[in-house]
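Once you've had a glance at the structure underneath, I'll fire off some questions.
One protein chain omitted, others in place.
Right after this comes chain A.
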Amino acid sequence: KPLDFSKKPEFSTNATQTPYEKVSSFNNFYEFGTDKDDPSKYADKLTYDPWQLKIDGLVEKPITLDYNDLLNTFALEERIYRLRCVEAWSMVIPWTGFELAKLLKQAKPLSKAKYVAFETLYRPDEMRGQRSRFVGGGVEYPYVEGLRLDEAMHPLTLMSVGLYGKTLPPQNGAPIRLVVPWKYGFKSIKSVVRITLTDKEPPTTWNRLAANEYGFYANVNPEVDHPRWSQASERRIDTGGLFARNRIDTKMFNGYQEVAPLYQDMNLSRFY
């Protein structure tokens, strides 16, 4: 379904965009299986309308948004972001959405709130990976993620409801997902049903599964290798095929230097 939106060039890159067919057929969404083409094969089972997204926890005004609210409450804008996967490939994707900060401000976080926890839909009838540990890679569902409140309030942090100007296909996290472009892709949780403000660092799915490989922060960082592969460079999946020379250097914070002040006094190889 086409969406109405404005363009935000100051946040966008002009790098070659990854074609829609690739963005929507090469996904990690273990709720539908661990192969890259499983989500596009099996996510059509997902019912995303009706939908309910709850914002609760340490807020003055808890909110519940239904499917239409997601698309109509905030003015939508298009942002062309680089997406860097922890597996060392990357894409360039035009997302349509609104800043998470706008949503959080409406719920009015209490001063005690320090972190934001996110949760994906848990519906085993429609998600084959949640029905079987074997299909879902042994992940404990629902999938959960988290950000520090200041990261969540950063203007780059987007709640996306669409890509390429149309509503999200289910394999990309319909009807609403998070996009945090300076962090590895697994932080950008899909098909979100709940956003909870807390005073403690919330658990995150990949950290629970392998804490030595995936940290809470998961900032893109060419200097901190994944224990099993280098993060110094990445393969950019865009229009090229097998012979594309698409290996490029990975940049700190995926090239989004404006977030550096968030981590001023932190040792980022310890808090990876």
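In this text, a residue touches a chain if its C-beta (ideal position, glycine included) is under 8 Å from a C-beta of that chain, and two chains touch if they have at least 3 such contacts; residues count from 1.
What we mean here is this: contacts and distances are computed from a predicted model.
Chosen from "ABC transporter permease", "Energy-coupling factor transport system substrate-specific component", "Response regulator" or "Protein-methionine-sulfoxide reductase heme-binding subunit MsrQ", the protein name that UniProt gives for the omitted chain reads "Protein-methionine-sulfoxide reductase heme-binding subunit MsrQ". Taking the complete complex into account, A:137 is the one of A:9, A:62 or A:137 that touches the chain left out. Of the candidate positions A:36, A:123, A:148 or A:251, contact with the hidden chain is made by A:36.
Not every partner is drawn; the one left out touches chain A at residues 18, 21-23, 25-26, 30, 34, 36-37, 87, 89, 133-134, 137-139, 209-210, 225, 228-230, 232-233, 235, 237, 241-243, 245-247.
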